[in-house]
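Just one protein chain is left out here, and the rest sit where they should.
Up next is chain A:
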Amino acid sequence: MTTRTNRGRRGALWIRKAASVTGTVAVTFLGLLIVTFLIGRVVPVDPVLSVVGDRATQAQYDAAYRALGLDKPLVEQFWIWLLKVFQGDFGNSFLTTRPIAVDIARVFPATLELATVSIVIGTVIGIPMGVWAAVNQGRWIDHVVRVVGLIGYSAPVFWLGLMGLLLLYFKLDLVSGPGRVDITYEYDFTPKTGLFLIDTAMQGAWGAFGNVVSHIILPASLLGYLSLAYISRMTRSFMLNELSQEYITTARVKGVPEWRIIWVQAMRNAAVPLVTVIALSYANLLEGSVLTETVFAWPGLGLYLTNSLQNADMNAVLGGTLVIGAIFVGLNMVSDLLYTLLDARTRKR
């Protein structure tokens, strides 16, 4: 009887929690879309010009103006758009003439692939660097890590990209140049997922795989470096906090090996806030980095959205905003979930 009551209570709790999460997400999305929609309408760019060009007659201009629904009140325009979205129709981009969903499905994998490799690089190098700096607080290693981080924070990504290309691509021939894959390999595989590393590997096109790796490594290292700067600084700070705790002193007194104290005991606790740091870095990368995408001719979400916004292609901008919103909400949920897995205290709440 008691068990059933507990179960019922737990079920109701879950339903309430799910409803609250859904409500929060819905309000977040609606707010996001309203703001984006309004920004799109106050941008001093005439979207009709992007459709009809500079030479159109007034009649052609007026026809396009009506076709875009711009003659209707702003609230009505938004409402019409929202209704269509609920029916799964995000409209067409008037720049690429294709459905927004098709466009995003084309550009997002490029960004996803780049962001994922970048965050892996940033995390795998950034965390040990941060730990190393924390363990050697105040010594030269700590200073080196700080300088490395500072450069990552402050150097313009555009400049770093061009210098990287000049040195590693042009002079040393260690990596491939801008683009995702060389023309020679472009026809060796069929893009199915849009993630070229996976597509080439799954289809056994190893020559193309190597080429894709040699193309992605430089922009990913660059973006990875920017994440690394942040992750290493935050890791250092979290670790310093943990290493000053009493349980660490106790462990040392008990003779626990130093590597175990750092990597198992201190890290287990430092990892909790680190999850949020990494999730946020990843979300930022998934928005697409316009400058990196420009220098490396990477046809990703950042370039797509910037181009759309500059041309007041609002369907595309709103569609992209939804995707970015979904990424942030999704990654927040994942990091919340990881919190409960990593931190026993949150489970009890």
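Everything that follows uses one rule, which is that a residue touches a chain if its C-beta (ideal position, glycine included) is under 8 Å from a C-beta of that chain, and two chains touch if they have at least 3 such contacts; residues count from 1.
The working rule: contacts and distances are computed from a predicted model.
Think of the chain that is not pictured: of "ABC transporter substrate-binding protein", "histidine kinase", "Sarcosine oxidase subunit alpha family protein" or "Indolepyruvate oxidoreductase subunit IorA", UniProt labels it "ABC transporter substrate-binding protein".
The chain omitted from view is touched by exactly one of A:L33, A:L68 or A:I121, namely A:I121. Interface note for the absent chain: among A:L68, A:V85 or A:L303, the touching residue is A:L303.
Touching the missing chain, out of A:T28, A:Q77, A:T96 or A:Q203, is residue A:T96. Set against the missing chain, the residues A:V25, A:A63 or A:L82 yield one that touches it, A:A63. Considering A:T116, A:S214, A:N241 or A:T276, the position touching the chain not shown turns out to be A:S214 (whole complex). Not every partner is drawn; the one left out touches chain A at residues 43-46, 49-60, 63, 94-98, 103, 106-107, 120-121, 124-125, 128-129, 131-132, 135-136, 162, 165-166, 169-170, 173-179, 182-184, 210-211, 213-215, 217, 221, 257-259, 262, 294-297, 299, 303-304, 307, 310-312.
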